[in-house]
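One protein chain omitted, others in place.
Let's turn to subunit A:
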Amino acid sequence: MTSTAEPEVGRARLRKEDARLITGRTRWTDNMVLPGMLHMALLRSPMAHARITKIDTTAAREMPGVIAVVTGQDLAEEQGSLPCAWPITEDMKAPDAPAMAVEQVNFAGEAVAAVIARSKAEADDALESIDIDYDELPVVLDMAAAIADGADLVHENLGTNRCATWVYDSAEAGSGGAIDDAIAGAEVVVERTYRQQRLIPAFMEPRSMLVDPTGDQITMWSATQIPHILRWMTAAVTGVPESKIRVIAPDVGGGFGGKLQVTPEEIITFLMAKRLGKPVKYTESRSESLASAHHGRDQIQKLTLAADRDGTLRGLKVELLADMGAYLRLVSPGVPILGAFMFNAIYKMDAYKFVCTNVFTNKTPTDAYRGAGRPEATFGIERMMDELAAELSMDPMELRRKNWITHDEFPFTTVAGLTYDSGDYESATDKAMETFGYDALRAEQQERRDRNDAIQLGIGISTYTEMCGLAPSRVLGALRYAAGGWEHAAIRMLPTGKVELVTGTSPHGQGHETAWSQIVADQLGVPFEDVEVLHGDTQSSVRGMDSYGSRSLAVGGTAIVLAAQRVLAKARKVAAHMMECAEDDVDFTPGTFSVKGTDRGVALADVVVHAHVAHDLPDGVEATLDSDATFDPENFSFPHGTHLCAAEVDTETGRVRLRSYVCVDDVGKAVNPMIVEGQVHGGIAQGVAQALFEEAVHDESGTLTTGTLADYLVPSAADLPSFDTSRTETPATTNPLGVKGVGEAGTIASTPAVVNAIVDALRHRGVNDVEMPCTPMRVWSAIQAGGAR
């Protein structure tokens, strides 16, 4: 082991996991084959709301290769109810959520029967022989209609489609004034209603699971983001002791929150493997994935922004309807609540009120999707800032500057009650504006307007922040979330000099193996290549809270640092003993211990061996240097940045072309700038997708009409401009690495930047909104309706 001159943290290293991920020569769940393995296929309801009046599985049982056919009735005793870990209010209504529908189906795509057969093809064939009759019930699709008096009910026994109403009021919380006073006293009040369309996470690897009941323990491989939570919840749902369950998330191909779930499919596969005593595999098709894996977003936002004529913000009122779909999944009710603290964003104001009503409909359940609550909030406020600027005839950037928290005001406690530890909105914005060429673009915009060009130009701004590093356990407790937000790491110093880092985070494409190795290499002074990162297996990674909410680095990375510090603390004792000096006289430079002021030293590698063989350890020191640590953050982290988008709008066809996209993000210290950039690129792509391309559409019977990737338009590189990304680095003050998180930043920032650009291009034609996704037809229709030709 030698000390590396150049620190690893900050190096744009190629990702060590990429070769196997890109070639697919790895353990994707569906690649795995076990002796005697059976295959499952699920029959899904084509109806969005119906009573099951008959299911006859006789013919299916007779089909070749079929081992078993089960219905919800057959599983009723064992399947329990799928967990919802976030009862946001005391009186929240939560329907029973069976993994397989028993008497009634509540969304199209819900599982109603399973076939287990010797091959996948035989299982698929047998599905068609199941005879099932439905009695249709009225379908509830529209949120406003769902909560009106006399509405048809999704769940008759709940007596209402209102799930819960959650309120944050700055006057009550003591973080600001009363919103009604602020609005009444304001010189300008802007009111808008925005729709956050329903989105589908559309991860590349479909959900896949394999459950092996052989032996005394049941092992479940699953393409999940949350092996630890899945193990816990599977035990809770099925009654099988947690100690008898091992969950492994092998390599996982994307999630975006879509695999932050305890799915019906996992529970059904688990129960069937247990019942049959044989390994059972289930891998969904793309269409099943689009229809039945949880969806995201789907909110109606009514926003009221109050300000003075000079642009000073007075207050913001947010009234939301959030579509839960038919059931509450793991964190469904809490997703909009994560936005409650972000609508005020980087701005100062006197008063703030947030009221969210969660609503049941006969659609696929919604839950976390990249950004979860925060993109909705950022979209809302960043669109409103542009609307207010237009109302005041003020430059939209000027309005933002006037109201944002200045660099010298940090730490700053916001009107929503959070304390932002750090930030430098001025630097990020200045840098972005310069690269973007703001003034020249404004001049071109004017010129195109003047000559009434068919192509109009718009500039979209998004000066976002977000809360990352989910989450301080105390805060989660106060928000009635059922679990903690800490993270765990263990370092095993192997006698051969190699290092195993066991993390409780669960990467599914983010590059943790590389970034975590860089952190360990710096902390201990070992070569990057010598670090092996282990994750995703509850038997080796015994404790963890998994990956979501841009938490892995800010929380999990900190746990790594703490574990490394414990390794070194112990090593220092052993080194002192080896060098026959007092512990206080030991110096550590990465990789080597030495006696202060002498040239006597001992390499960390030798200390490792010494501690491992334990032939001669000081009294009271246990064998090996292995150490672990659990970190619970005291605060969230707050990445921020400025995204600028120039969009050309073809007024004859409504097509939007993004001409340039510049962003400066401040995610604190970048452990691996290349990974940061990758996350920003992918994030922007996904945010642009919401602005321009993607929407889960249901017809009036509740059938998903965007049920294939030919209809649900996930953009590719060919549909996106090249992004100009750069960074400022204002270290977070709340963790030793100074990191903030970057998994969601691009998605959160880019959607309003794009829509603001479109509206900006057309405002002189009487357009002040285009509903997302801004399809060519919608843009063209908005121009026609604007009427200012």
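What we mean here is this: a contact is a pair of C-beta atoms (placed from the backbone, for glycine too) under 8 Å apart; a residue touches a chain by one contact, two chains touch by 3 or more; residues count from 1.
Simple rule for what comes next: contacts and distances are computed from a predicted model.
The listed choices are "Lactate utilization protein", "Sugar ABC transporter permease", "Carbon-monoxide dehydrogenase medium subunit" or "Septum site-determining protein MinD"; the UniProt protein name belonging to the chain that is not shown reads "Carbon-monoxide dehydrogenase medium subunit". Of the options A:285, A:598 or A:733, the residue whose C-beta touches the omitted chain is A:285.
Across A:27, A:61 or A:120, the single residue that touches the chain missing here is A:120.
Even with one chain removed from view, subunit A keeps its contact list with that chain: residues 41, 120-121, 124-125, 128, 285, 287, 652-655, 693, 697, 705-706, 708, 710-711, 713-716, 718-719, 775-777, 780-781.
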